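Quick one: the structure is below, questions incoming.
One protein chain omitted, others in place.
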Amino acid sequence: MNTFGRIFRVSMLGESHGGCVGALLDGVPAGLALSAEDIIPDLARRKSGAKGTTARKEEDAPRIMSGVFDGMTTGAPVLILIDNKDVDSGRYLALKGTPRPGHADMAAWQKFGGFSDYRGGGHFSGRLTAALVCAGAVAKKMLAASGTSVEASVVEINGARDATGMDAEIEAAIKVGDSVGGIVECRAIGVPPGLGEPFFDSAESLLAHAALSIPAVKGIEFGAGFACSRMRGSACNDAILDASGHTATNNAGGINGGITNGNELVFRVAVKPTSSIAKEGKTVNLETGNRVPITVAGRHDACIALRVPVVLEAAAAIVLADLMLIEQKVPRVLGKEPDGGMRKKW
Amino acid sequence: MNTFGRIFRVSMLGESHGGCVGALLDGVPAGLALSAEDIIPDLARRKSGAKGTTARKEEDAPRIMSGVFDGMTTGAPVLILIDNKDVDSGRYLALKGTPRPGHADMAAWQKFGGFSDYRGGGHFSGRLTAALVCAGAVAKKMLAASGTSVEASVVEINGARDATGMDAEIEAAIKVGDSVGGIVECRAIGVPPGLGEPFFDSAESLLAHAALSIPAVKGIEFGAGFACSRMRGSACNDAILDASGHTATNNAGGINGGITNGNELVFRVAVKPTSSIAKEGKTVNLETGNRVPITVAGRHDACIALRVPVVLEAAAAIVLADLMLIEQKVPRVLGKEPDGGMRKKW
Amino acid sequence: MNTFGRIFRVSMLGESHGGCVGALLDGVPAGLALSAEDIIPDLARRKSGAKGTTARKEEDAPRIMSGVFDGMTTGAPVLILIDNKDVDSGRYLALKGTPRPGHADMAAWQKFGGFSDYRGGGHFSGRLTAALVCAGAVAKKMLAASGTSVEASVVEINGARDATGMDAEIEAAIKVGDSVGGIVECRAIGVPPGLGEPFFDSAESLLAHAALSIPAVKGIEFGAGFACSRMRGSACNDAILDASGHTATNNAGGINGGITNGNELVFRVAVKPTSSIAKEGKTVNLETGNRVPITVAGRHDACIALRVPVVLEAAAAIVLADLMLIEQKVPRVLGKEPDGGMRKKW
Partner (left out) sequence: MNTFGRIFRVSMLGESHGGCVGALLDGVPAGLALSAEDIIPDLARRKSGAKGTTARKEEDAPRIMSGVFDGMTTGAPVLILIDNKDVDSGRYLALKGTPRPGHADMAAWQKFGGFSDYRGGGHFSGRLTAALVCAGAVAKKMLAASGTSVEASVVEINGARDATGMDAEIEAAIKVGDSVGGIVECRAIGVPPGLGEPFFDSAESLLAHAALSIPAVKGIEFGAGFACSRMRGSACNDAILDASGHTATNNAGGINGGITNGNELVFRVAVKPTSSIAKEGKTVNLETGNRVPITVAGRHDACIALRVPVVLEAAAAIVLADLMLIEQKVPRVLGKEPDGGMRKKW
């Protein structure tokens, strides 16, 4: 449903053209210094503005509504909201009744019997990822206390793997009112061995679960991933170098048998091209049942993959923070005095 | 952890060389005709015997221990056990203290402080998938009542896509004591639109979660998947043909915005080559810390991908059965009289 | 943690003297007409003002932040917030470092290492029940669509069971700066048989779980409850009258074997006297470790039980709404057209 996690639990809310988007975080350890300033840099990274990203100006000022007192988390649930400001629903009215190809419009309409908020994709909008980034920023702070960090970047756009090629692909797509897909890679360092729970909550299962919640992500692979399927075992097996489990290669992507092995965690996701394009597509009018052409005029990203890295980091950090709480690698109270005593707040 | 699902819930148990493996199923609708005969055909499909599969003879006779009365499910939890019979732990003693590269051995040892059952991978063994197949067989019967079915097959082995090529790849690997990976594709037909729950329990998230719990699976993609990342939006978007949501192409793999759209559900998983190979690999001796060569002599599959299809079907069926219960497309009591009345058992 | 439920899921947030309290509701069926007006009457019932309730004026204006579009639920999560307005934290500063006897202060301080928000009990305040009432109001609307309703009332105050006696008990306590406890009874009519899931999610287990989350509730009993323990079986067993399961008496309180039996649902909770009292109590100063007297000067309820009925109704309605979704007695889309078709919004 809208909640994910076992101890550190993230619940999502909001709509693209409603009043706000947000995330409610449960299980955040007490004693973590937290303010909007911890979140803003990640929100800025997610922001539009670069070539290939939407012109919608998202003044994403996160508001921490609960769970923080005197600048520190209290152990109570943390609600973070971002108001929707630069909303322009007008042009979506034109789309009323004509679901956009490649979008959630049609499926949402079927699921919710016509009651879903169709403006800008409503709850299915990529706008929700701003809330995920907020949750991720908190998770990253939890991980940092244990020396763990995550970092993602775009490694491929429409097949191009270098900056010039990527740029050219985006440029070419923009010219014809089209969009392009890409691949984003995420790496986590300082991940302790032993994270992941058999049978179902393998580290790969949970990371995939979270990553595939991100709109536009259509695939995920760990380590060598799909390339493994074209390897022999002798090439794919990572030679073990020492009793700490370090390996010579990392085809496993840091996970064996669903459990982290202490090596770098590596995975990649496939991001499809933005569905909303100026180029004409084909759909039906839901009232008449007639097939009609469709052109999505709004302000859209030509390459949504450009905005995915910080979102994918958030997904990864959320999973790792929860697994570390389960495995007791992150304590439930941070910020203890050096002598181990409780902070003398009272 | 070891349980997955919200209404239809599957819990896994057992070890490769312990007494049994099994699955405990909660939320099975009452009134479903169920016997071991419903499960045996799928277990037979999983079985070894073909070229490239292990010589271990798994006489997999599922025993239904609870939840069935007079041949019908009662609504109470269904426990299915498979005894381990042809167990040969002897040769694993030689491996004691030397974790096999590519296996869960090392990660499990680290996670569970040396207490994990190392014989044949213990709880991390592919043997557990026999239990998953049992759960899948029950899920398939639930789906069948609603006209939904799943079917998986091997579509690639070490890069080869036709039967001759696949065969040659396996043959060549066997000759040198090596193994090969492959790709398995799963399709589900008759999937109603509207399955999947925003934000986190997208149909893709749940299917990936379950599929990546299967040992040796290192990646998953939906519809065109990674190929989407090399498409333009105009090519990737599936044109909508009618008010039922049928599309001209199926690059989305039957899922938009995380919600099934009524088209065929299509996804593929990357299966790595079997880690246990006769060919020499490198590991460490955990007692001495010295690097040592390792050869895994046991009876192993040269191509574990060959046995994955029925397991992947099980994972998919489990997810779909649960989503259909949540969406109320499968009732909680099946087997009602034609007049809608309750069976006159009492 | 802060979330409860399986399909209809309620998450709580907020603090007594922070910016707001609130509830995030997942799994609300689409197509339910919902506005603040649906919630305000229940919030008014919870309000202070009567003799024996606090002078704190809680201008509880619920704001629906997400999940509603054009006055109807969309199927997306519904966030409801209530701003805290009449907050007077000043007098709590005097209590800093001296945990109030009978309160969560000490336990929260121990759990959260001194980081909990101590002002007015923070997240542990009875103020949170305003958010629960919001969730309950939504649940009641879901139940109403199926002809189910819940109703609670105070049946005992400090042992007195009639209005005059209750009034006298409160009056007498107020005079000496003390408080009194009471018993609140909840009844639900129109509850379909078959709600509750064996083994652990019995209807009694879930109702008790929710009810005992309400601050100040220290016990719960179903039907004849503790009186059953002083009965013989022949007196306690409810004679079955017909094939619909109606019974001559209702000592079971509408639940047998954890499953609702179609009769009226009846349970009672014990509410302890308000812990915050003007009368002097004994505590310690956490900094010095010295024992000190304590007098809680704030605006408090002399009889918190008076405000519990609508809160208990909320807890019951939340549980029943979830069980009815699980049992498919409430559909996932309400508000369908008479012909069963989907609303022609698009």
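Residue numbering begins at 1 within each chain, and the chains themselves are lettered A, B and C in the order written.
What we mean here is this: a contact is a pair of C-beta atoms (placed from the backbone, for glycine too) under 8 Å apart; a residue touches a chain by one contact, two chains touch by 3 or more.
Note that this is a predicted model, so its numbers are computed, not measured.
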**OP:** Considering the entire complex, write down the shown chains that touch the omitted one.
**Re:** A, B, C
Original post:
Where the complex has a chain not shown, which of C:53, C:66, C:84 or C:158 is the residue touching it?
Top reply: C:158
Original post:
Considering the entire assembly, which residues of chain C contact the chain that has been omitted?
Top reply: 1-4, 6, 10, 12, 99, 101-108, 110-112, 121, 123-124, 128, 156, 158-159, 173, 178-183, 193-202, 204-206, 208-210, 212-213, 215, 217-234, 236-243, 245, 247-248, 251-253, 255-262, 270-277, 279, 281-284, 286, 289, 291, 305, 327
**OP:** With the missing chain put back, which residues of chain B would touch it? List them for me.
**Re:** 1-3, 7, 9, 11-15, 18-22, 24, 26-27, 30-31, 65-67, 69, 72-77, 79, 81, 96-99, 108-119, 122-123, 286-287, 333, 335-336, 342-346
Original post:
So which bits of chain A touch the chain we can't see?
Top reply: 6-7, 76, 198, 326-328, 331-332
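The definition used in the following text is that only the chains that are shown with their structure count from here on.
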Original post:
Using CA atom means as chain centres, which chain is nearest the centre of all the protein shown?
Top reply: A
**OP:** Specify the chain most distant from chain B by Cα centroid.
**Re:** C
Original post:
Roughly how many whole angstrom separate the Cα centroids of chain B and chain C?
Top reply: 43
Original post:
How many angstrom between the C-alpha centroids of chain C and chain A?
Top reply: 35
Original post:
So how far apart, in whole Å, are chain A and chain B when each is placed at the average of its C-alpha atoms?
Top reply: 26
Original post:
Going by the touch rule set out above, which residues of chain B reach two or more other chains?
Top reply: 6, 197-198, 327
